[in-house]
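Accompanying notes for the structure given below.
Complex shown without one protein chain; remaining protein chains in place.
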């Protein structure tokens, strides 16, 4: 395994957390599995490196970082007298290690094109179940916790909630590699402040300021990095490349690409297909072979495809000739939108339908990061539990409000016309 | 000067910002002056190192760090076309360098005892004027900016406002040395986003999330570090030591201590005295000789003074036998307060008056950090200026609300009675 | 361009150095060029991320980091009175920016297979000349400096020598991303200590300890990271994959892969071909389209190729079933070597020739990093210049000695036979 092996104890060198010890044999074996190794070839932040050149870190590193924080959290909770058996500790560790196993390359892009309608969580579960078969049922409890069907609910919350180890790792890691230092959070302090009351993960009162800071830092990371205008523009272009490719492939036009990508371009997978065992296994077979390199390598070849829309879009992504994106508080006026489409139509000699690949609009919504249903709970000194929104002096209501912005995208040279 | 001298260019090695270049001869000469060298012997955070052992950094380092940020800010603003002459650049650099020159040891403690009623800002001005005389009037413009009498108001705002270089340095520095990493802020990004419109310092729109993060990080630092319970308990004890010492000294009881401390213990300086030249110069003469070492060295000797209250208090501070402090949302009940006083009276054999050194209560108010009068302004893309409170989606009103808490302090062993 | 644009000043967010300002229009335009954008898709350390999971940084980031250090160095030298014109400053900046433009994916691997016999330096020059044509001759001086034909030799030394900005960046960057913190060096201090005497780059005396530390840290990085056993094993496997692929392709067997890779697999490029203009342009045309993604994506498809040797090797690389590597002080004994080959022959049913893809031996030589011809010079206070090896109290001769080690590589399961 990675780096030092001291008497069978595996240690990984992580630039964010230093040395990380792998706690058990099964964790080691899962990391060695091709499904997990694939995560080495999937960037954590997709095309964000086009704006933040250091952001080349992968889902592999993130999963191991989240595992590390889980081990710390288990240790803290046990010291506070929370009962976590060795079996549960291993299961919750496996669950966090595999939580992103179903991520495809440029995940959200893929979700809206290649495997439209199937979430990466669904795929994660499919792959975990596959692994469970291979590992002779040893992942049963981990899957149970992941699906939130285990009676100790706080274990699921460590894997997936407003304060899960996933978020604590990715915020610190994305901040580290993007160079947006002020997006960092005190994961150590937050973990020290965790506790469990009535089977719910809570944060002790004196951690309240760290939680506020965590929420605001997350907000900063969303707008500064994840939803950065140029990153969005690149993402939209990539969606368009793959949409166009799928459209052409469905029409029978030949496209360069590895078999697994070919399969996904020429098949429409519906959520219901996942239930059908035969179909599922073909989907999975192809899916686990796909990573960032296939998308990038193929798009590079498409740059010189004879179909002009595909080659135009492909070139724009690969050589970073990104579209202009205007982010607005109000929807784009129909008139303006039509003007730009007309210009594009003329400039690129495309018909009314294809012009939508050149000029398009939409909505950016960011409500994902504080949901109404499940909130961060603060434990007061007197033992009472309150929602962070009520416990904090700062009015954090806005953080759970859906922020809605509108965008208009089009090739930069249209502005100079 | 410090560290490397390369062909007369002075460079200082700063653990927070790396190498810092001193920009001019007068800055160098001011740093060499005994008034400024004194800042090496005054801790930035007083007794906070009793809780955060790394927090031994001094006002000397902070002043130089703030100077460094000022030089960056001037550079950014000039690149945006803001007119700042060389003379103004030097003056505003001098002003930030000297902004804390009037801080005494354990500043706020001193302000409420030894030089009660005289703020460190007043003393800073007095010392700057003194230095101005020594430097043949070369600090005229710096003082003018410091006092906010210069016509370009934004220069004063760089020195003293919600977003001055003072705060940008101290938040990062205090976070660095205390080890409370999540209190750090992106001073680099904020400075890059500064601009001046209508002679007012503003932050460009895309810096809004960094400003939110800055405000929340500051809040965190206040409650986590500056107003940490144990830090407050230590501060209150120190106030009591010095109050008792002054009381005894005024009664003619002899106390160990250097002449400058003796003078301050036996004289009552009133704000009006500052106007009287003779008196002022004696105050200044003594003040500039005083630093942390005098207070600590003297209190250690007082530990074995025959007067029991003074020696009890002194021992508590020096050997970290700090009082218990209860921080409450409501004022302490009169009954409880009397109970503790009665216990203390009996335990320490002290009379009704002196018992107030053992058991005391009060109010912690934290409104200083967002004032109503002067706010952070955000410059929208369209050129409009808005208060951050209106520009931000998060309701930051709470940050300008005075938070009021109550405390009760008493020796720990009273609880075991 | 990347990140913030403030009034046309381009700023890049770098996790290692913070904000980096791009100094001029041509630098910006070169970075935007597809040749340079390609570097985003070439990892700086090839397969090292298989051991150091954070080491996913690219030649793009490295080139910009080296540019940043160059700007600092120019500033320091000018302040010491060294004459560097604006034109020279720009040219030396362009030269460092483009110094790695000729790197292919998994560079050294490629050099020994796909473009055997052609160094990346040669390719860098070819590409620079190509760019020079496109930019109307504006890169003339940069190329001149790069080739060391400019009369001011120290400018070339800043680009390529024992102490060039290339090394100063890559050591810090590789240390940062690999997590091997003790490999870091004080690039800031070393740059502050640079000077030029008799047209030679020298380091001032007081920098001598930083230089020693730099040499030892480099040595550490070589053995700990660059020549890490597992990294070498992965590299050798990759060489074998590409060798086998080329062998098969030359034999006319069809292999999946993008056209540019196909071309390189089916053509033998000789150094002399570079002089032939027609040939050159085909080589370059293909070369600039190739990056890491093509190699990885293709090898994944080869995993299920019907040719057993290719598919075995491909699987080993992709799923991290790396060969065992034994690093030895002495050459492997012929007997032992034959034994392993016999075992492999039997186990994998391969003939005498193909068994060399399974069991192989060789020499690791590390002398590259301190050459005899060009050394680091130390400037004493009295103005005399001495080689670091003579100026240092520590005997550093060993650092210029070629360290020679022998290795034997074979599939792990042979050991359990």
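A, B and C are the chain letters, set down in written order, and residue numbers restart from 1 in every chain.
To be clear about the criterion, contacts are C-beta pairs under 8 Å (C-beta built on N, C-alpha and C of every residue); 3 or more make two chains touch, one makes a residue touch a chain.
Bear in mind the structure is a predicted one, so any value in this text is a computation, not a measurement.
S.K.: Which chains here would be touched by the one that got left out?
M.R.: Per the contact definition above, the missing chain touches A, B, C.
S.K.: Among B:152, B:205 or B:300, which one touches the chain that has been omitted from the display?
M.R.: Among B:152, B:205 or B:300, only B:300 touches the chain that is not shown.
S.K.: Out of C:27, C:77, C:396 or C:414, which touches the unshown chain?
M.R.: Answer from the full complex: C:396 touches the omitted chain.
S.K.: For the chain that's not shown, point to the residue among B:54, B:117 or B:308 touching it.
M.R.: Only one of B:54, B:117 or B:308 touches the chain omitted from view, namely B:54.
S.K.: Which of these, B:106, B:177 or B:236, touches the one chain of the complex that we don't see?
M.R.: B:177
S.K.: Could you list which residues of subunit C touch the chain missing from the display?
M.R.: 180-186, 189, 209-210, 212-214, 216-217, 219-220, 223-224, 392-399, 401, 403
S.K.: What does the interface between subunit A and the hidden chain look like in terms of residue numbers?
M.R.: 4, 6-7, 9, 11, 18-19, 76, 79-81, 188-189, 192, 204, 206
S.K.: In the full complex, which bits of subunit B touch the chain not displayed? Write them out.
M.R.: Listed in rising order, the touching residues are 2-3, 12-16, 18, 32, 34, 37, 40-41, 43, 49-54, 56-58, 60-61, 64, 176-180, 256, 258-259, 289, 291-294, 296-298, 300-301, 318-320.
We adopt the following convention: only the chains that are shown with their structure count from here on.
S.K.: What are the two chains with the most C-beta pairs touching?
M.R.: The chain pair sharing the largest number of C-beta contacts is A-C.
S.K.: Would you kindly say which chain has the C-alpha centre located farthest from the C-alpha centre of subunit B?
M.R.: Most distant chain from subunit B: C.
S.K.: Cα superposition of subunit B onto subunit C: how big is the rotation, rounded to the nearest 5°?
M.R.: The superposition gives an angle of 180 degrees.
S.K.: So, what's the distance in Å between the C-alpha centres of subunit C and subunit A?
M.R.: Using C-alpha averages as centres, the distance is 32 Å.
S.K.: So which stretches of subunit B touch two or more other chains?
M.R.: Within subunit B, the residues that touch at least two other chains are 189.
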